[in-house]
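Apart from one protein chain that is not included, each protein chain of the complex appears where it belongs.
Chain IDs A, B, C and D follow the sequence of writing; residue 1 opens each chain.
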């Protein structure tokens, strides 16, 4: 009784995800025929991880092509509206695939040094990004949960994938436990929303809420729990406590993946739920999210100040970035959403590049690089130091030399100030926080440029692939930092082209006006 | 002739982009002298990076001359204006142009930087390709600040100065200066990021269609919005130009920085930006009684305080820094008094301060090259040993303390006259600052040049080399020439300052209670 | 009936949360997380009596996820035990800021 | 709902009661006369060395994990199996029979995808040696 849902429509709507997961499974099968451990030919087996990682990159490109084609065709989501087919999904898909491809390159680079990864790690990464892509298109709480878990489960494993490392195991267990708990909150929120509204489709929820004179406590507690769960996932303060430890312990490529791509996906779904699904209730959650953003920005930046461990520093910095991104969700209109997309592109590039440099200077050791490791980098590898500076400045939001990072902040600020209810105070908090962030980013710069190279510190060497990754990321940041229009055009198209199944009940922007009359 | 070549179409973009291009060339193609010296490595091919840098800067100076050449003294509005499409979605264009206010700044910058490099040729001897590249980037930023008419482009140029300066000070400065340079960046950044918020808000208020200053000047704002935006802009500019009480980073950074960086730090970019953006964009806020009087009082305090503190310094470089702080007070005074004389005086003061500070820092750098210190206690009686040096120092110092006949006098005189007409009390107090300036200037001269040669090493110091002489003679000549013939600048700044005052008085945001300014002089 | 089920579910969830907050043993934390998920399942089933089959479908999915999570959690806890000889999280100290 | 399961509940109570009774009665009827030798765990007459609850083969954990995962697959298959005929029909069935020419491959396709994924996992586990007990 496959009513109204022809298999063809589903296939069309989910083609990229299917391609990616299918490819990932092929890679998994390929990996299993790789000799390892005490089997004969294990030495070549280690090579295999690199090969598979490269295939993974190619797969990402292919799927990216599929996404582009789907977008160009104006492919719709599923007819029942549970999977979106709008530009937002496709754009986020592209960012996710970009991040995955770069993370796979990082993986390859790290593997060349430490040989820490089994051949199934690339496919794990691809499976995680399948989950993320599901998240990007999810318009139903069920799909949200499915995507979150698909992503998280793979990433839990990735965090602990270096079996020789106790640090990796500790990171995995912490990430896993916190992740499971946050899933619990998320799920309870979903259950209460389902109980209150009778549906898990965002569209139905919106329509239900729009029809209510007052929102029931059940609904509101569902929203609150959902918010908590999502805040855990995006590592917003005060639900961020797992982040530094997990980022610190996980292998560097995985950390890059977590801090850029996982965050992208989490924010995509956060935005979709809050803006598309719960916009009607905006007056009720608005204040909570406001404080969440403000506290996250402050906490992330302040705690980052005292870190000497570069990965922990970047972990706190990623918390701060989560705060910036939250601002765009609070704004909630099309401008905010496109700012979000632009931001994650820039953030992905900068993060992957920065971790590429960290992998290079770490040389495959099983510990996180510190300021001492990077000190005097300029004296031995000047271009590497310059690239790292670009990435750090991009994090910081410095114009020209920080490239896209500046426009990322610009667009968020613009959205915040242009919104129907301008978020001036948040904007000011954001810039002050950015100024504070300069202190620790520049501490790294100053370590690289102004401190002598410690005795006995080896000269880092890179693989060609990693080198090209770093160079590409830096150049892309710089070029799009002077001419951000293409990316912004993309982001803008993403938020203006909506599929036929998009929610007619809640056009963005007008939502606020409707809800203004909702009595508190 | 120049116009017939269409030079005004490309000269400004060239000034902006050439240094960036040259920076890449220098970094890649330049040769690091120190490596040759150390003999560690076979000398890599290519010319000395310093030579390359200097050549690139010379080209920049030539371009500046061209701009000067195409500038129509009687013209109105922007000259040599170019609009390059850029970010259509924001309404940002790469709009470049100069007027009487910015022209002197552009030329000043384009000349001072190469002279400073030449004058401190041996100040930096390690990793010169990177040094040259950063200097060129910095130059691009400096020039960009003066010639961009679009606020986004301006902001980019403004921030572009930051990181090169940070690295120049931190890497090539005295040991342990990374903290000072970090402080500089952080101070500046807080201000400029607030300005960023204000820029976006302003753009937004203007309909979000254009970031061009001409457009934004026409945007009507509520007094409250104006006030906040003005404060944000002012914060950025005041920190950058080191107005008391935001000046604390300046002496530390300048005294630690390599000479060229100290010179660029001494350029009054912030003061220019206040004249160009903060005042005309938000006139009601700038002319608001409370705001204006606060700033005026601060300016006067800066004049006196800077001079007094300069008197108490034991290091030559710090004296220069504080004199620069003191000058800034005068410039601010002139800017906010906002009479035609005072504005012109402010422009003159920016130029004079730029030249004099450059000269003094170069001289300090020369001392430092010879003795590795600039503390007064290490010197004395140099007049006999270093005659060329002494002459240059005396002239520069006299210009700094505004002796008639030097450029310094023109600027201060105009500012004080303008102020006197409006705020006699402030003018009188500010004048006392000039007297203190004489004290610290003479004291510095005396301690360096005229006491006994009490240190063995000072007896055998070599006088200025030919290269150093060339630089100092150029600078001294400029001081004296502009001192006796300030017309070259005043004539060009006249219209621009008139236009500024008009826009303040008659723009959409004109203050309701007009400041008592007489337009007809 | 539904109300009672919801109350039970909320209590179970709360027990899970409290356990998570107070205990430091990885296995117990893990069990608490599973308890939270299953408490939610109870809610879903209860709500399904009001709203139809969607809740049941959700429950099956949650069960699947919980199973995968359980398998994974067990593996990770074993890995922890192999590295540290304990499953007490407060003894895990390789990662300190 | 409750009525259908009432017998089960009754039976459950009855069975539990039975179990308690059996345990209780046997507890009352016997008299324990423990001696130290009687009390030691029986290990074929050899004095036990150490605690029994030592670490045991990780294989058991592995089987547990595999069970959890594969058992859930069965959970998905049961509803599919029950509704297979309905899923194989593009229109609602008439008297339990699909109208001619309306067969749909939807149900089969879905399950093939599902089984394919399952097989990939199975092959992975197999090749990894998790299924061999050595």
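The criterion applied here is as follows: contacts are C-beta pairs under 8 Å (C-beta built on N, C-alpha and C of every residue); 3 or more make two chains touch, one makes a residue touch a chain.
Following the convention adopted for this analysis, contacts and distances are computed from a predicted model.
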Identity of the absent chain, which is to be given by its UniProt protein name, from "Phosphate transport system permease protein", "Heme exporter protein C", "NADH-quinone oxidoreductase subunit H" or "Cytochrome B": "NADH-quinone oxidoreductase subunit H"
Missing-chain contacts mapped onto chain D: 4-5, 7-8, 10-12, 14-16, 18-20, 22-23, 25-27, 29-34, 38-44, 48, 51-53, 55-64, 66-67, 70-71, 74, 77-78, 81-86, 88, 97-98, 100, 103, 105, 107-108, 111-112, 115, 118-119, 122, 126, 128-134
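As a working rule, only the chains that are shown with their structure count from here on.
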Approximate Å spacing (C-alpha centroids) for the pair chain B, chain C: 64
Gap in Å, rounded to a whole number, between the CA centres of chain D and chain B: 81
Residues of chain C touching at least two other chains: 68
Complex interface listing, chain C residues touching chain A: 6, 13, 16-17, 20, 26, 29-30, 32-34, 36-37, 39-40, 43-44, 46-47, 50-52, 54-55, 57-58, 61-62, 65, 68-69, 72-73, 76-77, 79-80, 82-84, 89, 92, 94-95, 97
Residues of chain A touching chain C in the complex: 141-142, 145-146, 149, 153, 156-157, 160, 163, 166-167, 169-174, 176-177, 180-181, 183-185, 187-188, 190-192, 194-195, 198-200, 244-245, 248-249, 306-307, 309, 312
Touching residues (chain side chain C, partner chain D) in the complex: 60, 63-64, 67-68, 70-71, 74-75, 78
